[in-house]
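Here it is, the structure in full.
Removed from the display is one protein chain of the complex; every other protein chain stays in position.
Let's look at chain A:
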């Protein structure tokens, strides 16, 4: 059981690096991405600063609005650039995942210290025999590992989107129709 767990952690470390590597090749190293990212970051920081100093001046407000519009367009472009590689990686990973799934099919890889709530049980007890819901399937542990490892790797490598930019994207002023997210 422990060997399986360690193998799964190892697999998710590898796939996280693979994913980041592929994204680097397809997105991060391209000039377009670099330019857009720098632009978005600069603009969101600038906007944040400007919003702190409130003005009632009409001209100022107009200017602010125009900048917000520009930022929105830029961040949409940025996510479009990312989108393509996301799809490619998504396909590659689905294939990999189904391979691992068949290797670990019907195998209990770990015992959960708690009984998951019903809608999680579908994942945590996937393809496992029996009614003991503390049994954990490969996919559940893999998802958890990926959630923690991938983000930490992104953060360590400095590839995670900056806070200012992601805050602007989901900010209160962005209309729900925005494609950018």
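Criterion: a contact is a pair of C-beta atoms (placed from the backbone, for glycine too) under 8 Å apart; a residue touches a chain by one contact, two chains touch by 3 or more; residues count from 1.
Throughout what follows, contacts and distances are computed from a predicted model.
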_Can you work out the missing subunit's protein name as recorded in UniProt? Choose among "UV-stimulated scaffold protein A", "Proteasome subunit beta", "N-alpha-acetyltransferase 35, NatC auxiliary subunit" or "GEL complex subunit OPTI-like"._
"GEL complex subunit OPTI-like"
*Which listed residue (A:16, A:40, A:81 or A:110) would be found touching the missing chain in the intact complex?*
A:110
*Given the contact definition stated above, which residue among A:18, A:123 or A:144 touches the chain not shown here?*
A:144
_By the contact criterion defined above, which parts of chain A meet the unshown chain? Give residue numbers in ascending order._
1-2, 5-6, 9, 110-115, 136, 141, 144-145, 147-148, 151-152, 155-156, 162-164, 167
